[in-house]
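Have a look at the structure below, then the notes.
Yeah, one chain of the complex is gone here, protein chain that is, but the others are all in their spots.
Presenting chain A:
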């Protein structure tokens, strides 16, 4: 895993605990580390403080302090009128959230995982995403739907699906997926401030991961633009696009590839819709090779859209076919060895990058 220190936070302040083994990405003297969980919590706290129209609703967001502790301390701070525990009725409470947004409030609706959002998907698409268009701009829906997305560990088929591709295909929605703490803070703040419905896809396994953040990121006015990808690592030989947890995998793959003389450019998409086609295409025009990485099902996935975009805009720059790395085309199995085979691994990304660079590649080892 990433060799980055983990640390504990007390309320809003945090102490730095020097670990036995650590690698800090930033070498600035004021480099602080916060977990993705802390980043999300602080973003919610600051946006609720800045705008009284922002409120939270979802299962266990209040008294339980959040199923994954993302909303910890917020009920105590803002009271039960602004942090609302709902019954386990996604269709009902999502509709209520959208209705409140019609009136002008700014709900942040939590799905315990996005698998449960399927119970409410009619409200996300038909009531939220399409209303601004159908009403010719009369009704705006400033709502955020957030929660963990994609595979966790050993939770089985019904709790492991990635919804990025489904939601990102729908006009009227914005779909964001943060990777690190800076992404989590900046994108969640942007989502809450945005006047349109935003689907905010987090990752349960990243919640506890620490990342360095600058003072600028920690400022309460910090915000990232929606629709801009970030080049996490520059390179010249092959472009690797990824989002959420797979960005970490892609970065590790890039380190391994460097040892073999292949310099990969890793793009953290951050925004699935709108997709930052210009950054992706500019990168492909530089490297001439593209690997897309995602956790979700391969057919009609995010990688398919990126491939189509590159073929449409930069076809003559491609020196190799675009390859997409995705989850296996099978409901997520439970057994650990099968689950490992159903989700992309760092080695899969390395092999694909080598194939794109015409290197010979050994067959995939069995799990």
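Following the convention adopted for this analysis, a contact is a pair of C-beta atoms (placed from the backbone, for glycine too) under 8 Å apart; a residue touches a chain by one contact, two chains touch by 3 or more; residues count from 1.
The definition used in the following text is that contacts and distances are computed from a predicted model.
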Exercise. What protein name does the UniProt record of the undisplayed chain give, "K Homology domain-containing protein", "Histidine-containing phosphotransfer protein", "pyruvate dehydrogenase (acetyl-transferring)" or "Distal membrane-arm assembly complex protein 2"?
Worked result: "pyruvate dehydrogenase (acetyl-transferring)"
For this session: From the listed residues A:34, A:70 or A:100, report the one that touches the chain absent from this view.
Result: A:100
Exercise. Which is it among A:89, A:158, A:278 or A:337 that touches the chain not included here?
Worked result: A:89
Seminar exercise, completed: Those residues of chain A that touch the unshown chain are 55, 81, 84, 86-87, 89, 91-105, 122-123, 126-127, 131, 133-136, 138-139
